[in-house]
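Contents: one structure, followed by commentary.
Only one protein chain is missing; all other protein chains are in place.
Then we have chain A:
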Amino acid sequence: MIDKLSGALNFHQEALNLRAERHEVLAANIANADTPNYKARDMDFSRELSKVMESGRSGGQGLSLATTSARHIPAQASAPATQELLYRVPDQPSLDGNTVDMDRERTQFADNAVRYQAALTMINSRIQGLKSAMQPE
């Protein structure tokens, strides 16, 4: 029962988590807009999300509790996701080896922030739905 509850929220939780990580990567790109030889990074969001949804965030290699009796409850902690960050291909390379394109970064940043809020709205309405289903008549 509780498992179903967390399952219902799992997708949105993972999506929010990935959005937050992408937010951090894009913020780092903007912060390093004037750093010589900095290469702009980004992630393929849909691929990372489907990877997390398929194999779980742990990648199957999380820490697990040692069980010494058959009646112990096995538990597995999730290790951080192993994301693959890609490098952006610059369309206007600069002399100092920096590949941050401020316009592109800021567009992506705004886009990511809006999608993060969309995911928040989604998870909120999901919670509302579950809550109203739990109300007694």
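Observations on the model:
By our rule, a residue touches a chain if its C-beta (ideal position, glycine included) is under 8 Å from a C-beta of that chain, and two chains touch if they have at least 3 such contacts; residues count from 1.
Criterion: contacts and distances are computed from a predicted model.
Not shown: a single chain whose UniProt protein name, out of "Flagellar basal-body rod protein FlgC", "Group 3/4 sigma-70 RNA polymerase sigma factor", "Lipoprotein" or "4Fe-4S dicluster domain-containing protein", is "Flagellar basal-body rod protein FlgC". Residues 16-17, 20-21, 23-25, 27-28, 30-36, 38, 41, 80, 83, 85, 102, 106, 109-110, 113, 116-117, 120, 123-124, 127-128 of chain A touch the missing chain (whole complex, contact as defined above).
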